[in-house]
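What you see is the complex with one protein chain gone and the rest in place.
Right after this comes subunit A.
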Amino acid sequence: MNKMESMTGAKALMTAMEKEGVKQVFGLPGGANLPMYDEFSRCDIRHILVRHEQSAAHMADGFGRVSRKPGVCFATSGPGATNILTGIATAQADSAPMVAVTGQVPVAMIGRDAFQESDIIGMANPVVKYAFQPRSAAEVPETVKKGFFIAESGRPGPVLIDIPKDVQTNEAEMVFHDEFKIKGYHPWTDPDIVNVERAIDMLLHSEKPIILAGGGTIISSAFAELQAIAEALMLPVVTTFKGKGAFPENHPLSLGPIGMHGHAEANKMMAEADCVLAIGTRFSDRSVGTFEAFEKRLKIIHMDVDPAEIGKNQTTQVAVVGDVRASLRIMVKLLLQKQIKKTEDNTWIKHVKETKSYWKENLKLHPGEMGAAKLLRKLRELLPKESIVTTEVGQHQMWASLFYDVIQPGTFFSSTGLGTMGWGFPAAIGAKVARPDVPVVDIAGDGSFSMTENSLATAVLEDIPVIVFLLNNSSLGMVAQWQRTFYDRRMNGVEQNHCPDYVKLAESYGAQGIRAQSMDELDKAIKTALSSDVATVIDIPIDPEEDVLPFVAPGTSLSDMILPS
């Protein structure tokens, strides 16, 4: 029964969020959201204070990706609201469920350039799934209900709810409906069985079929289905970078991520394939190189929840629109019914396996003791398989792609769409809030970590012990690599000159800082971090000249990969 109750808009917001199951929000207060903050003393929602609103959004994002429920972040109007924009855009680019709640100046002040007024709805519109600005207190409950629904259903994404101050303070008779209608929103389509049958047919009639699993596979948790299909049809599996770990990377059919910094074997096999089953991917330029070269050679079967992705970047032969897990389930069922099963005994699979083992053995690695591959393999060896890993953006991210194998699907997260430096650490904090029972590690570079390192305060004061695995090359390494490769070693704006000292920095926040300069030290450091109940930064000095290879230069195709010489 929907009982009417008189309360303020701010109270209604909290009540509605509690009904959505929100247990905590990440945020920072200000004048325009004080009425909402006041409600934290009267409800069971935990407020986790950040030092910069961008981090609040990234934490909500990390929480959302791991729990698949929208993470919530709070910011005040004006600069608070603009500060979370990067986090919102990051979530949009990677289809992460999020609800961002901002304060706004009172309705009567809107449009008058009031103190700390910004048109956040106008600014955010291009980077949200939807934005609301309730203009009366009574609208709040339904706005929240719709907001959470939009954020998590279909292709997930960030929703902004901008609440003017007087809407927070005004009282109204509130009705908390369970049902509502959004006329123009149809997040679900049932997959068309006929198209799934055509897909199977196409896969069976091609000589070199391959699976390309994207982030959508992870969002819909289609792991078991993906593995069943790969094994039944003996299909090698490559992923996009966002789809990394959709399929166990220690599986014999796994080739790892393709793309600009994909595995050599994955790019080679993708370039040779004649038919691809692409699952939950938008065929980003970082994954497939030039679009034309890609679609020219390949028959493409595309499964996606978002109909607008079909044909956006690639022309497809067969399209299956719908939740990819639902689509794959139909496929599994049909394969069982028709008793379709292929054996390992075919030339394509043999060739795939040979290529894979060739590159596993022959890829040139950094000769030093502290080369990236060795460091990441050590991390893999010591982390329990259910650990969650986030990354920042740069070389360390791509080394993680190459050398850190995800064994339990869905435990690896990165800012792949927007490529936001500073995402990984706060996202790790959000992930740890969602999964306090497993170790959470941010694989970081010094440049990225610098951008949101003040979240150490949150990790320490709020008791959220995450590990920062800092590959410290004292530079903006990825940009430095491009300057070495494409700008004749003219190094501009890339040196960070060993500043700050990250061990002292961590300690000054009350966290644990450990420097690891040898493999032994690293071994000990990881073990110490795993057994500590405080956030730990492991500072690992590495060679600033180490490049990430292989590399597919921008604007070229996967077959034009640059390999280590």
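Everything that follows uses one rule, which is that contacts are C-beta pairs under 8 Å (C-beta built on N, C-alpha and C of every residue); 3 or more make two chains touch, one makes a residue touch a chain; residues count from 1.
One rule holds in what follows: contacts and distances are computed from a predicted model.
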item	value
Per UniProt, the name of the complex member that is left out, chosen from "Putative monovalent cation/H+ antiporter subunit G", "CRISPR-associated endoribonuclease Cas2", "Acetolactate synthase small subunit" or "2-oxoacid:acceptor oxidoreductase, alpha subunit"	"Acetolactate synthase small subunit"
Hidden-chain contact residue, picked from the options A:Gly21, A:Pro79 or A:Gly311	A:Gly311
Touch criterion as defined above, residue of A:Asn125, A:Asn346 or A:Asn362 at the omitted chain	A:Asn125
Where the missing chain touches subunit A, by residue	121-122, 125-126, 129-130, 150, 182-185, 306-308, 310-312, 315
